[in-house]
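One protein chain is absent from this view; the other protein chains keep their places.
Each chain gets a letter, A and B, in the order it is written, and its residues are counted from 1.
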Amino acid sequence: MRLTGAVPNFLVFAALIAVAVIADLTGNPYIVTLATKVAIFGLAGVGLNLALGYGGLVSFGHAAFFGLGGYVAAILASHAASGAPVVTFPFTMMGTNEMLAIWPFAILVAGFAALVIGALSLRTTGVYFIMVTLAFAQMLYYFAISWPTYGGEDGLSFYVRNTFSGANTFAPLQFFGICAAVLGITMILVALLTQSRFGLALRAAKENETRVIASGIKPFAIRLTAFVLSGMVAGLAGALFADLNRFVSPAMLSWHMSGEIMIFVILGGVGRLAGPVAGAAVFIALEYLLGPVSDHWQALLGLMLILIVLFAPKGLMGLALGRRGHV
Amino acid sequence: MSEPILVLSHLSKSFGALQATDDVSLDLRPGEIHALIGPNGAGKSTLIKQIAGEIRPDSGSVTFEGQAIDDLGPADRARLGLARSFQVSSVVPGFTVLQNVMLAVQGASGASFRFFRPALSDRNLTAPALFHIQQSGLEGRAAVKAADLAHGERRRLEIAMALAMRPRAFLLDEPMAGMGTEGARDLTAILEELKVEAPILLVEHDMDAVFALADRISVLVYGRVIATGTVDEIRANPEVRRSYLGEEA
Partner (left out) sequence: MLLLAEQVLNGLQYGMMLFLMAAGLTLVFGVMGLINLAHGSLYMVGAFACAAVAAATGSFWLGLAASLAAAAALGAMVEIVVIRRLYSRDHLDQVLATFALILVFSEGTRWLFGSFPLYLSLPPVLSGAMTLPGGLVYPAFRLAIIFIGAMVAVGLFWLIGRTRLGIRIRAGEADREMIAALGVDIAKLYTMVFALGAALAGLAGALVGSVQSVQVGMGEPVLILAFVVIVIGGIGSIRGALIGALLVGMTDTLGKALLPGLFARFMEASAATSVGSALASMLIYVLMALVLIWRPTGLYGARA
């Protein structure tokens, strides 16, 4: 990876940590929570960026994986609280409130869903792909609403944040630290991935599919793998988000959520490693600053997005960096 | 005579009422350049696409190195060593010359599912790629983005990528298209070199080049092969003169 590309990415990440630490020292736990939210949404965006930015797969259904990860965390936690097993057939599985045990499940479930949805959606291209991913996510949304076992429309609360051995997850800065560490590690993995052989094939398939085929590589397998990895990261982000709120609801699966994750990516700059983090930070800062000013801040957000699409299509990081530093 | 590398037997393909390929049988032998000529709309590109596996023939069969490859898709055929270039040059524009050729090396190696090691520091990719870049006359241009290459250089890049596929046969679809006289002369020299690597099935409009380069020529008119033979046989063939060369002269 070239240095010019790595520096802005590192700066975005460092700025996020600085904000959280300073806010904690100056006694602003709410700001720490906002920074945590940025880390989690940024993580979901980094996941989507893998498919969207590097693979050119415009998925409008990543809320499905985000929400599934969240529900896995909430369901395991609520069973741990009640003591009832999650399933009794074909084997007995109890709930858990240990994050390190929850995350692999969240990742696996989201990854499996991404495998099924991706295998079907990747049969299509272009605008069909957008609509089909949207529709499958919506299917899970309606399923969550009409399935009463885990709260249906009302969602599912768990009152105690899950634990992480060695940390006090209730201290805002410590929980932020966990989320930021997950984000940082994921960003490093994604950076490696995009520069690897796999990343070479994935990025090539985005630009010229015919050439990739003529080189003896099947784009479908490459894309499906990227889509599954992308869904796994989104699922992990969802599990963290569930822990942040100690609550999940079908809203996590809704298409507004998919749209927001997509906004983080595009706002920050498609195909830039830290773009989604910058995008999520701007989004949450706007919500925080404009929310009290006007109940209708989303209209302002909408206007701003339209202006960005029309006049700054490379996103905010692209705007700030000009043509340089594209990773 | 040695065994042919590529054999087309009785290929037919129609699109609705249009018979694009009509019972075509021909072969490609080791060490030769076999040129495919014919007027526009004769079905040359359709035929190349059937060999490459991009479209399926209605009937007939393609045999490559003794193996029927009719059930293989285009990626699998490329992996077997059927290297193809395109009529409109087709490279990855956002990649550098080096990355483009690395992609082809990687495709031929069959190992794309490696996730962590940076490809640019993988000598198994870069060393062969740099070799083929030099071989195609692009030395010193490895770090240039493909989008910034001149037209002729992009053609050369395609040749480099075809070479990197460890080819057993080349399918070259009008490699001279859009090149100046100078460039065409250069490329003629490169094709002579390519021929040493593997035989070439060449679709080309530049008649001078075809007559200078080809060992054998097949003439395709309305999807049918009306003649196959050496350059002299084709020049002398009355049917070819009437239906094709006559129109051009």
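Keep in mind that, in the parts below, a residue touches a chain if its C-beta (ideal position, glycine included) is under 8 Å from a C-beta of that chain, and two chains touch if they have at least 3 such contacts.
Quick caveat: nothing in here was measured; it's all calculated off a predicted structure.
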| item | value |
| --- | --- |
| Where the missing chain makes contact, among the chains that are shown | A |
| Contacting the left-out chain in the complete assembly, out of A:Y30, A:Y128 or A:F170 | A:Y128 |
| Touch residues of subunit A, complete complex, unshown partner | 52, 58, 60, 120-121, 123-124, 126-128, 130-132, 134-136, 138-139, 142-143, 145-149, 255, 259, 262-263, 266, 270, 296, 298-299, 301-306, 309-310, 313 |
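Following the convention adopted for this analysis, only the chains that are shown with their structure count from here on.
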| item | value |
| --- | --- |
| Intercentroid distance (Cα basis), subunit B paired with subunit A, Å | 44 |
| Subunit A-facing residues of subunit B, complex | 52, 73-76, 78-79, 83-84, 86, 90-95, 99, 102-104, 106-108, 110-120, 122, 125, 161, 165 |
| Of all residues in subunit A, those that touch subunit B in their complex | 1, 189, 192-193, 195-201, 203-204, 207-208, 210-218, 222, 225 |
